[in-house]
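Dropping the structure in here first, questions after.
Note that one protein chain of the assembly has been removed; the remaining protein chains are unaltered in position.
Chains here go by letter, A, B, C, D and E, matching the order in which they are written, and residues are numbered from 1 within each.
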């Protein structure tokens, strides 16, 4: 496989820049812009024939534009005779619509997999999928990295691990929370939402497991509007928790998220930069750790045929 | 094939309503909305098993959202066991990116065809494609309707045809302009843009053909920013044209279009409603003719296995 | 769609018989047997042209033979011009291999989906998948039924619900356990396995949540060797639980399962017949509820284009 | 990618020879012949495992045999484990059937794209497609070369450009004619056919644009029976044109073409050798320019991963 | 499935006419012709939406044109929204190239299957394939009829069966010869070609089995140049056979076939009309039996969902 080239769309150019800095290469030259009629146009400005090409584009806000932009870039690269095309999707949008849990709904996470494949990707590189099964939505190879070790190392260094309890903010995330709890040598507790009576919207939030007098660290794969997080923090404090830290891989932080977090007694929220966190969202208590070295290392290994699995073995 | 059902996304619900009125049926019930994180969610609220389902959704502003919404609706209907799914796309966005006329650009119109197919459509119904070859981008059946007769009838009734010249606003549209000219029994003229000298942006606009002392009717498949239209109008008036009417099928009207048209001496711009024209764009001199009866009739015929070709034979 | 026909392989003929009894139809005639060289041979003995055909075959022991038998039946029906073929797979084997949680492992549940599709199925009907995302492994429509209401009704009638706690035997099943807990109006507890020290195999089993002095009902989608179940029962009794009931949809019951259950203080194990439970495994404390009416009703509705979702709405 | 090999069928072996001469390589050895029953048989006589293979075969007379021969060669190469197969199709037959402009007609140009792909081509190299959109009929990479610069250079050298007008022989070709006109710094005129009255076949030929006292150069992508060309020449001379030159890329020259051209006052017809022009068609006034260096250079660049776009940048 | 419609290309219109006569229906209206440039053009002249369409077209001389014509008709019907399309291919050309028996040759019979499928056929109806495995080259349903019973009945009526020996003209046909021999209650003999010494072309023809003093009936699936047949006849007569009859399903009869048969002492050659036998080939000793009733009956049964297998059960 010939020379490695990395391109980026408009979803997260600073991450792409950090990755190419890690790799010691310039970003590939291309134009990716919208006409007045909102049609996205792509022009690759350097020869990619038989090259080993990576396109870095999280499916983050503006979500649908980021997705379509990615697809059009893949099409342009395919028709430009790129040798191998890897879609690098640090945040896989639509991942939560991954099953039919009510009649006549889509499985959009599978649809997105089909769109990426039909547009021309030969392989995918991603980070902390909402559900591991999404790998199976593809028939092309998927390498899934995890921010687990980055987050663990951060909290290890912080020295919180003496009296910690790791808390899954939702039953659905309990397996990932357990993985972090194990590595921090902490017990696990799980938040459970339960509807009360027949009134449609009123819900109780139960804590399953022991949390009293401990420091809590809540875990999620992504934080969207921060509603669950904020409720969890209050409930934990009510149950005798001393202070609450929070972490997640993907800082979606949509709608009221930032104002809720600002107003909440959560001590610190630690996230990665799979999604850009613009300056106006950068509260003092939000810590952003970079995923770029992980992505850069993985791209280097994919390009040279080295094991990705080996990156996580020692961890 | 069982019962006919028509659904709509959020791109153009009033057109869908007009079509179902023509058909004498209620619109199919469904939820199609965006969460705070911009993820589109779809839920079909009535049984569609083995039904003959049509989804009406032009790929118009917000373009990428309209496209993704359409794809997700198709996925939901496919997984809900719809018997046959027809994507009704009155305006096929991205149609102008239909060939590689420079190195390393995409063919987005083909990509869109693949996306629609992979998402689950069994057939497509559309109106006045930018290029007829886009039908060949699909391997599922495509029925393409034309607004040509609607526009022709309008201008026939107007009684302009005595001293008319039909003008293609661009060489690329000259074939369609000829079709209208033939039916209006008028000669044809063609606008040609030509770069002057080496200065990158300066262009001359030539009129090929006789226009002096005539009433001109410019034709296009779509009007986007109206830049070409406005230049054409001025050039024609300079060349001795008495007054200028304009028509097109698809009123994209993006960016400065409305202010340009308002300021221009064009007498009237006649369009159809394949794309919604919101009240704030409804200048007095813009006439919107409805495509709904044409779409309704075509849907009825597709459902019952009657010829679509026969709709245009007498015309 | 023409006449409905139901066929069965050798995996679970008595279930197929019960389904056709529900439908008031005879089973379709076919030969499905192994030659001396273990090659499975299939011959459909009645005309299936344009018929609406269902093949009932759980992927249960002998697992690989059941799977290949299903695939060969699908191929025979496809080549015999069946109009529509639904693979009815009450137990979807290999479902637990649904993600790459370590390097260089397969996603066999996706592979199985591809095999079923390439062999000729147009749709799939199944029961309580290990993960809902497996629906997304298919691009043909999947109808997933649930035994949740059958199990809930059984325990409701038993009158246990006063002082009950529902227990997920593993973190991975906690969401399904919560669904049952909600419907039985009981709190939820979750078993968590944790490795102790560096010794490779030694594990502790924690109970997350309150269980003391309650009656416990453990939930799982399937019970295989019954190791987790038996450990859970002992741990719960140690933690003060009064008595333990167990339930699951799929009675795999392989290897030491029956002897372990016989020796265990579990009061009762309630399962369904998605997998055959042969007489020698029918301990007194094992209750087998039939899934046949649910499958029969679903087949009837798929055939006649009625909603499957409606079967579960009132529940 | 291993060693480059070039094979040819029977459609145009002399062009293939000229291309391999340019490349400084011998033609690949193979047998391609028809049995008495007209079945084409192919045998590749040298090892092609993992080689980078090019098959040169225009889809020209005998058209259907040339097409099927190409498909069978692709199948043989695929099954012989060729590493990469490029179908080099200097003339893409059936290109004019590229859209459904009347009910119930095929889109044969798309069908041909599917046939080439299904037979085993990984990529296509072609020259001056009738419509650029045909590139979008493929989902494998297509490199389209143009003879525009070869033709332009010829007429530049001829010194005709002082008082020239470039004439599109049909509205459909007007865009390509404009491209040549721009490069020759000449104005553009366009021929328009118009039916007269109700009599079915009687047509008038209009000239749109100024031609009087000029030297005309007509442009087309291909000349088939030369009917349009000859009518155009007469009409132009009637309109005061001094003399008429003609050019096109693809000399189909079927049926009465040669006798028409011989009898016509056209001064010179300049074509390329994408299609063989046998000695009996080589009138004195027909000039055949060779496309072989262009094809050879493109093959060399595809093989070595260099840009094709760069071949036309300086032009 | 709606109304049945039968169309034909130019390969064998009289057979299509005989089939539609059997069905009591008119042939579907369509234009299928070649332009001067040899491009085949197809236009279906009646509405086929959702109709059950059959296209009758043997792949016989002109072989490649017949094949491409079939493919283009399939494409036109697919794009015209035909409900179901059956390619009726009474003679499947290229069937003898069905395996790689030397390095780097194609498997054209598989290629043809892929071409037919990609062009749009949903199913295939054919007669006496050269090898039954060709059915497996398709993944769409194939119904293969046999002329065996027609031929058997003819020779039964002739009263030859007393002292008959059935002779396979080649080892490859011995299985089919055995089937006829069994039904005529006759022993079997097999012709075997064997190269002599090292001289490349000299071959001996052995008779395996007893033929002396018997009447021989040679069997083949097709007779092409009649070389094998004529050699077989001479060898059999040399071995003491009294007289030789010959039969085959497909009368290819290319090149020297007719003159060889005329000059040969074979008493009678009985064939069917899967391929047209034009008047100039109709020697007195060639008997042509019609396959039309068999095809007509099969089409009727496919259309109405009745068993094809049942047509041959009583036989």
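Operating definition for what follows: a contact is a pair of C-beta atoms (placed from the backbone, for glycine too) under 8 Å apart; a residue touches a chain by one contact, two chains touch by 3 or more.
Note that the coordinates shown come from a computational prediction; the quantities given were computed from them, not determined experimentally.
Residue-wise, the contact with the chain that is not shown comes from E:98, picked out of E:75, E:98, E:128 or E:268. Remark: the omitted chain is touched by one listed residue; of E:208, E:237, E:258 or E:287 this is E:208. The chain that is not drawn here is touched, among residues C:64, C:185, C:259 or C:304, by C:64. Touch with the chain that is not drawn comes from one residue among C:23, C:55 or C:76, which is C:76. In the full complex, chain D makes contact with the omitted chain through residues 2, 47, 49-51, 78-81, 83. Considering the complete assembly, chain E touches the hidden chain via residues 98-104, 107, 109-110, 114, 131-137, 139, 142, 144, 171-172, 174-175, 178, 182, 187-190, 192, 194-195, 206, 208-209, 307-309. Along chain C, the points of touch with the absent chain fall at residues 35-45, 48, 61-65, 67-69, 71-73, 75-77, 79-80, 93-94, 96-97, 100, 102-108, 110-111, 114-115, 118-119, 224-225, 252, 254-256.
To be clear about the criterion, only the chains that are shown with their structure count from here on.
The pair A-B is the one among A-C, C-E or A-B whose contacts match those of D-E for more than half of the residue pairs.
Comparing the chain pairs A-D and B-D, the larger number of C-beta pairs in contact belongs to B-D.
A separation of 38 Å divides the Cα centre of chain A from that of chain B.
Shared contact sites, meaning residues of chain A that touch two or more other chains, fall at 79-80, 100, 102-104, 107, 110, 114.
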